[in-house]
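Yeah, one chain of the complex is gone here, protein chain that is, but the others are all in their spots.
== chain A ==
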């Protein structure tokens, strides 16, 4: 049986571990040189910090994932630095590109563990050099030992906002402000549910308290105004506090982000249907609790199948592999599946509370000013998308997001709507006066990331 696993983060590692234990040697593909996913990404050789410094509270988990990953490499067809740019479910084939070389990988079954990226709301000035996602700010520090600036502001919401601010302050950067768009009251309402998270919740409180103790400026319930700058990059960040007063802090960089969204392009190309999850405020590929999709031979695990975090990804990766094995006629231990299912169900309750504590602020996305750059790839401003949604638009109103893409190029650029998609959908839905689920989602297109087109060979 030919099995392919895409992704070597926590979900992919635990999936491959179960497959290998059952005597299957999958093709295992990852874009990074050394696996680990984003959360447990390892720095290149030569950078020497230990796991405790790199991963903090998660050091034990990170080390365990890395050790398992390294032990599995010789037992599988390990293909690092390889992009899966297309999947054709009717032919059960993956198209890959590695160091300029194309290849096809045939599979009978595939587990897609494609991870997540930051969800972003454009604010004036967000395309300036010096503004990155929260995830980017963390990656710069973790894998390169660098801060995105010397005096850094963090804006957005979610656990990552507080974690990254803590990591920067600890590493010696000056954190000038932590600006959470979620109000304290919203978080307080979610507190009982957050208790389910036990240690995870405690860690969140620890980071917040740590930052407060050091006198770092913290504001909750803020409305972003702008990230200002000049030719050299960022010079300041401006915001309105919960009482409506305007503030401004000088800084030379800003990290922004509002939770995560699945990198589910391959599931999309595999024709897995999607549903809009109102709790996560994300489109997520349809799968059952065991990781099985309606498409024969396609299984999903980890944040690429809906945001759950690294701990969930490990459980879901193992669970999806057991499902694949059971579907293929292997005998699997029913006690293990029940245990995994129970852990997934308990984590799901905590996750729902977390989403309620740090909700995606749709009101901010919907009120992006007309002259603010919305799609950074295509240089499209929010007002241009709104114009396309109006009844008097020359093309007729764009009542669906892929029509809006055809009319305005929103989401058509080099990132394929990964970055602007969530906010663009809210802008369009607000203009049309409908729920965001009603306007559909940007369809994925191969290649899922830009790849070089080889020069045509001229005929002799």
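The working rule: a residue touches a chain if its C-beta (ideal position, glycine included) is under 8 Å from a C-beta of that chain, and two chains touch if they have at least 3 such contacts; residues count from 1.
We take it that contacts and distances are computed from a predicted model.
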Options "Spermidine/putrescine transport system permease protein", "Molybdopterin synthase sulfur carrier subunit", "(2Fe-2S)-binding protein" or "NADH dehydrogenase subunit F": UniProt name of the undisplayed chain: "(2Fe-2S)-binding protein"
Residue among A:24, A:62, A:94 or A:131 touching the omitted chain: A:131
Listed residues A:148, A:272 or A:368, member touching the removed chain: A:148
Touch list for chain A against the chain that is not drawn: 31-32, 38, 43-49, 53, 117-118, 127-133, 135-136, 139-141, 144-150, 171-173, 232-234, 252-253, 263, 373, 376-379, 413-415, 418-419, 449-450, 452
